[in-house]
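Note that one protein chain is taken out, while the other chains of the complex remain in position.
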Amino acid sequence: MLRYALRRVLLLIPVLLGVTLVVFLIFHLTPGDTVRALLGEMGQGASPEAVAALRHQLGLDRPWYVQYGEFVFRAVRGDFGVSFRGERPVLPQVLERFQVTLQVTAASLTLAALCGIPLGVLAAVRRHTWIDYLLTVLALLGVSMPSFWFGILLMHLFALRLRWLPPSGAESWRHLILPSVTIAAASIAFIARMTRSALIEELQEDYVRTARAKGLRERTVIFRHALRNAFIPVLTTLGLQFGSLLSGAVIVETVFSLPGLGRLAAEAIKARDLPVIQGAVLWAALVFGIVNLIVDLGYAALDPRIRYE
Amino acid sequence: MSEWKRFARNRLAVTGLVVFAALVLLAVLAPAIAPYDPDQQNWQERLQPPSRAHLFGTDEYGRDLFSRVLYGGRVSLMAGVVPVAGGAAAGTLLGLVAGYLGGRWDTWLMRILDILLAIPTIFLALAIVGTLGPGLGSAMIAVAVVSIPSYARMVRGQVLSLRERDFVTASVAAGAGPARILFRHLLPHVLSPLLVQSTLSIGFAILTTAGLSFMGLGTQPPTSDWGEMLASARQYLPEAWWLAVFPGLFVMLSVLSVNLLGDGLRDYLDPRTRGR
Partner (left out) sequence: MRKFGALLLTLALFALSACGGGKAPQGGDGGQQGPSSEQKVVIAVSGEPTTLDPHKSFSGNVFGVTNQIYESLLARSPDGSLVPRLATEYRALDPTTWEFKLREGVKFHDGTPFDAQAVKFSLDRLRDPATKAPGAYVVSMIKEVQVVDDYTVRIITDKPFGPLPAHLAHPVTAIVSPAAAQKDLGKEPVGTGPFKFQEWKPGESVTLVANPDYWGGKPKIETLVMRVIPEAGTQIVELKAGTVDLITSIPPERFDELATDPPLTATRFLGWGTVYLGFNMKAGPLSNPKVRQAIAHALNRKAMVETLRQGMAQEATAMVPPRVAGAPQGLQPVPYDLDKARQLLQEAGVTLPLKLKLHTYDNAETRQIAGAIQAQLKEIGIDVEVSVTDFGTFDQDTRQPDHGLFLSQWGTVTMDADYAYWAWLHSSQHEADNRAFYRSPQVDQWLEEARAATDLEARTRLYTQIEQQLQQDLPYLPLYYPLTAYAKNRRLQGEVYPFAFINLDLRQAEIVK
C-alpha cells in the first residue's frame, strides 16, 4: 500500500511535466499577441518598435522550446518565475490564493457531503415515494441554478436586506459563508444523486438479499453493507468535485470578491500572463493528483477486493 | 408486457420524457410559434417587464424574450446533448479499457487523462476555443473534451470493483474474449451510473457553454443560448429579473426532464430488473 502510494506520487512528476507542456503548447498555438495583451486596452498607442523591444526584454521572441526548457530548468529548482504584469514572484501568489480557495472548497464540500449523502440515502430507501420525488426535484434545482444568480440572491438577502453577513470579501470566516453555500448548492445535488443511484444499485445485489434473508435489520443492511459499497462511485464524484473546485470557482470568486486561485488564473489567462498561468495550473494539477491518489487509496479501504500491489 | 408499458410504469420518467419532448418540440417549431423575429431590435421597448405583448418581457435591445428563449432552445439543447454524448462515449471507452486491462495500460491512460483533468476546465476550454476560433462548434468540442476524463475515471472505478466479481471471472474462465466481457458484461453494469452522470452533465454542459458564451467564446451575436441570456442578464439584475428567470426556468426544466428520463431509463435498462 505504501509502496503503491509512493509510486503514484512519483508518477505525478510526468503528469505535471505533461501539464506544463500542454499549457505551453496551448499558449503558443492559440492566436493572440502576448505583449499586446500585456499592454492591454490602455497600452494602445505603443509603437511597433516599443512592442518589439518589450517582446525581446521578456524573452518572448525565442522559440517556444527554448522558453519551455528554461521554465523546466528553473522550476526544478523551485523558481517559477515572475508575473509579466509587475514581476511579482509566481509561487507566493499562487500559495496565497490557494489558501482562500481551499477554505471555501473545504467548507462547501463538507456542507455538500453532509447534506447530499443523507439525502441520497433517504431518496434511495424511500425510492418512488413522494420524498424521493421531492428530493430529486430539489436537488436538480440546485444543479440547474446558475451560481452567479444564486450568489447574487444570497447576497441581496443576507447582506443587504437582513444585514446578517458582509456582502463580499475574505476578511473573516463570516465572509466565506455565502460563497460556500453558493458552491455547495450545486454539489449537494450531484452528491445526492450519485449516492441514491449507487445505493439502489447495491441494494439489488445478492449479498444484500442474503443479508436480509439472514434476518439482519434493514438499517444494518443499508448502513453496514450496501452503503459501504455504494461509496465507491460517491467517493469518485467527491474527489472529482473537490479537485475541480480547488482550481477555483471563478464565477463565485468574482461575485463575492474572493482572492482565490480561480480568479488569479482567469485574470492571468485574459492578460496572457504565462508564468502565472503556468504556476496556477501546475499547482491545481498537483493538488488534483494528490486528491485523486487519496480517492484511489480510499477505494481499497472501502472494498477489500480492490488491492494495489 | 410491452416494452413501452414497462417503461411507462415509472410516472416521473414519463413526465420527464414529455417535458423534454415538449422542449425539443418548442425549439423545433420556434419559427412557427415565436410571435416576433428573435433578432428584431426595438430600442424604444427595451427592458420591458412581461406583458401581454411580450410574454417574457424584452431584453436590453428591446427584443422579445419569449421568441429568443424559443430560438435559444435550439442552441442550448444541442449544446447540452451533443458534447455530453461525445464526451461520454469517448470517456466510457477509455475507462472500460483502462479498468479492464489494468497494469501499465491503466497507469498510462489514467496519467494522460490526469493531465487533461488536472488542467482547469476553463483554461482547457479557452485553449480549444482559442485554437479552433470562437463559435458554438468549438464550444461544444471543448465541453466534450473537458468531460472525457471524468467519465473515464468513473467508469474505471466501477470496472475496478466489478473486475474481480464472480460473473466476470466466470466468463473469463468460460473463454469469453475481452470485447465480449467489456461490452456484454461490464458495460451494462456501468450504464446506470453513466446515465446518471450523463443526464446531470447535460445541465453542466448547457451552463459551461453559457460560461464560454459569456467570455465571448461560445455563441456569437445575435444568436444566444439560454446560458448566454442568463449570463448577460447579470448586469441588469435585480431590476430586470425576467431576463434571468425565464431562460433559467428553461434550463431548469430541461435539466430536470433529462434527469427524470435518465432515472426511468436506468430502471428500464438494468439487467436485474428486466424480466420483473
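Read from first to last, the chains carry the letters A and B; within each, the first residue is number 1.
Here, a residue touches a chain if its C-beta (ideal position, glycine included) is under 8 Å from a C-beta of that chain, and two chains touch if they have at least 3 such contacts.
Remember, it's a predicted structure, so these values are computed and weren't measured experimentally.
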* To do: Sort by label and list the shown chains the missing chain touches.
  => A, B
* **Absent-chain contact - pick from A:Leu25, A:Ala106 or A:Ala159** => A:Ala159
* Structure fact -> Given A:Gln67, A:Ser83, A:Asn229 or A:Gln278, the correct residue touching the omitted chain is A:Ser83
* **Contact partner of the left-out chain, one of A:Ala5, A:Leu21, A:Ala46 or A:Leu102** => A:Ala46
* Structure fact -> Note that chain A touches the absent chain at residues 30-34, 36-51, 53-54, 57-58, 83, 85-88, 93, 96-97, 100, 114-115, 118-119, 138-139, 141-142, 145, 149-150, 152-157, 159-161, 163, 166-171, 181, 185, 188, 254-260, 263-264, 267, 269-272
* Touch residues of chain B, complete complex, unshown partner -> 39-41, 43-44, 46-47, 60-61, 130, 134, 215-217, 220-222, 232, 234-241, 244-245
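Throughout what follows, only the chains that are shown with their structure count from here on.
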* Structure fact -> Within the complex, chain A is touched by chain B residues 10, 12, 107, 111-112, 114-115, 117-123, 126-127, 130-131, 150, 153-154, 157-158, 160-161, 164-165, 192-193, 196-197, 200, 203-204, 207, 210-211, 227, 230-231, 234, 237-238, 244, 248, 251-252, 255-256, 259-260, 263, 266, 270, 272-273
* **Residues on chain A engaged by chain B in the complex (per definition of touch)** => 11, 14-15, 18-19, 22-23, 26-27, 29-32, 128, 133, 136-137, 140-141, 143-146, 148-149, 152, 156, 189-190, 193-194, 197-198, 201, 204, 229, 232-233, 236-237, 240, 243-244, 247-248, 250-251, 262, 265-266, 269, 277, 280-281, 284-285, 288-289, 292, 299, 303, 305-306
